[in-house]
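Heads up, one of the protein chains got dropped from this complex, but the rest are sitting where they should.
Now for chain A:
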Amino acid sequence: MKHIKTLNEKRLQNTVVYGGCGECRTSCQSACKTSCTVGNQHCENPARR
């Protein structure tokens, strides 16, 4: 595309099928103890990645 550059291929709606395994890390266990930051956690479901 000439006018629009899409920065990511991933679509959230596709994760409905594979998501919810819960193997990913809890956000407050990393470096976040006073604010909820979930968007930077990594998916750890090998079936989905």
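Basically, contacts are C-beta pairs under 8 Å (C-beta built on N, C-alpha and C of every residue); 3 or more make two chains touch, one makes a residue touch a chain; residues count from 1.
Operating definition for what follows: contacts and distances are computed from a predicted model.
Trainee: Write down which listed name, "Thioether cross-link-forming SCIFF peptide maturase", "ABC transporter substrate-binding protein", "NADH-quinone oxidoreductase subunit L" or "sn-glycerol-3-phosphate transport system permease protein UgpE", is the UniProt protein name of the chain that is not shown.
Mentor: Missing chain, per its UniProt entry: "Thioether cross-link-forming SCIFF peptide maturase".
Trainee: Can you list, in ascending order, the chain A residues touching the missing chain?
Mentor: 1-13, 15-16, 18-45, 48-49
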